[in-house]
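Pasting a structure below so you can have a look.
== chain A ==
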Amino acid sequence: MSAVNLVVLASAAPAGAAAGGSVDTLNFAILGYTVALGVMWGFALWSLWDLRRSRQRTGQIEEGKT
Partner candidate 1 sequence: MDSTKRLFGVLFWVFTAALFAGAVVLAFAFTPDEATMGAVQKIFYVHLPVAINSFLACFVNFVASLVFLWQRRRTWDDLATAAAQVAVVLLTIVLATGMIWGRSAWGHWWTWSPRLTLSLVLWLLYVVYLVIRPSIPSAQRRAVVAAVYGAVAFLDVPLVYLSTRLMPQDVHPTEVVLAPSMRLTLGLWFLPVTLLTVGLIIVRRRALALQSQTRAVLAAAENDGPVPATIHPTGGVL
Partner candidate 2 sequence: MSTLSINPAQDWPAADTVTAPVVQTQGLGRVVDDRVILRDIGLTLPRGGFLALLGANGAGKSTLLFCLATLTPATSGRLLLFGREVKKDAARLRARIGMISHQAMLYRDLPALENLTFFGRLYGVARPAQKAAELLEMVKLADWRYEPPKNFSRGMLQRLAIARSLMHDPDLLLADEPFTGLDVRASRQLEDLLRQLHGAGKTIILTHHNIAQSLELAGRVVVLRRGRVALDAPTGSPALAQSVEEILVS
C-alpha cells in the first residue's frame, strides 16, 4: 500500500517547492545524494561480491578438473 501512496504523493502538485522554500529544497538535495550514492556504492559492493564469488567458482572448477 505504501508504494501506492508514494506514487499518489509524487503525482500531487508540488506544495511550496516551486517557491524555493529552503527546508524543502534541502530535503530534496539530501534525497538526491542518497539515491545517487546509494545506487553507485550499492552496485560497487555487489560487483566486488560477484567478483569474489566468481574467483571462488573458478578455483573450484580448476581443482575439480585437475
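Throughout what follows, a contact is a pair of C-beta atoms (placed from the backbone, for glycine too) under 8 Å apart; a residue touches a chain by one contact, two chains touch by 3 or more; residues count from 1.
For anyone wondering why these and not others, all candidates are chains of the complex that A comes from, given by their letters.
What you are looking at is a predicted structure, and each value in this text was computed from that prediction instead of being measured.
In summary, of the candidates 1 or 2 that share the complex with chain A, the touching one is 1. The touching residues of chain A, when paired with candidate 1 in their complex, are 10, 13-14, 17-18, 20-22, 24-26, 28-29, 31-33, 35-37, 39-41, 43-44, 47-48, 50-51, 54-55, 57-58, 61-62, 65.
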